[in-house]
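To start, the structure itself, in structure tokens.
Every protein chain of the complex appears in place save one, which is left out.
Moving on, here comes chain A:
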Amino acid sequence: MSSSTVSVSATTPTQHSFQRKIDDIKPSKTDINFVVMDYLVSEGYPRAAEKFAKEANIRLPLEGESIQSRVEIRRAIHAGDIDSAITKINDLNPQILDTDSALHFALLRLQLIELIRACTSSATADITPALNFASSQLAPRAATNPDFLKDLELTMSLLIFLPETGTLHKELTDLLEPSLRRNVASKVNEAILTSMGARGEARMRSLVRLRQWAETKARAVGKDIPPSLPLGLQDVDERPVNGNGETGDVMVQ
């Protein structure tokens, strides 16, 4: 299976014997379609999934409703509207945040960061809301877990080292990066999927990992493989999140 994704980049000028082997393998179209559809559904691209279903002439999995709410939740987190994201998660299934305190804490911390952002944006703003929020929502929990405590302390120090005042420590700038939101959003997505009894992540991700593992193993034992085996997907993380078109492109070749 791992080799099937490789077939995408099968046009190296000097044909390595390994490459020829790859070319000999004809992965089943249905399998590829399945993996693509799985990716689109689990990562929450309903419109792309719809289009893809039409294009590849396959049936759309019957979970439209939950894709929609997952998309909304993700959008809210990306936009920094954590409060409504939490409400939406609770509407979908309150058990998720009730039982996964780490996830809940991560969301609340994100909310705290937004509050701090808001009150430090102007010099005159009041920091009381942020303090209140931290003491009522995050502090009780922080006492139970050293990791939480560390995270909270780090976040609170944002209040002291105001972003505009100059260069911040790397750890602090990380907190203000949008990648943190994305990270939390994908964790939430995973948790929702798991709570519905589905696999937490898209199969494609595990396939890519499997391929990576196989490559490392093969190199470790000195197998004859090309010096570099590109995935053909470039840097997945850097793609715009609503890249319906692009994801479709890559998959359909």
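The definition used in the following text is that contacts are C-beta pairs under 8 Å (C-beta built on N, C-alpha and C of every residue); 3 or more make two chains touch, one makes a residue touch a chain; residues count from 1.
Just so we're on the same page, contacts and distances are computed from a predicted model.
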item	value
Protein that the absent chain corresponds to, by UniProt name, given "Trafficking protein particle complex subunit", "Ribosomal protein S13", "ARM repeat-containing protein" or "Tubulin polyglutamylase complex subunit 1"	"ARM repeat-containing protein"
Candidates A:Ala53, A:Val71, A:Ala118 or A:Ala139 - the one touching the absent chain	A:Ala139
Options A:Pro94, A:Pro178 or A:Pro230, residue touching the unrepresented chain	A:Pro94
Chain A residues that touch the omitted chain in the full complex	62-63, 66, 86-87, 90-91, 93-95, 97-102, 104, 129, 132-133, 135-137, 139-144, 190-191, 194, 196-198, 200
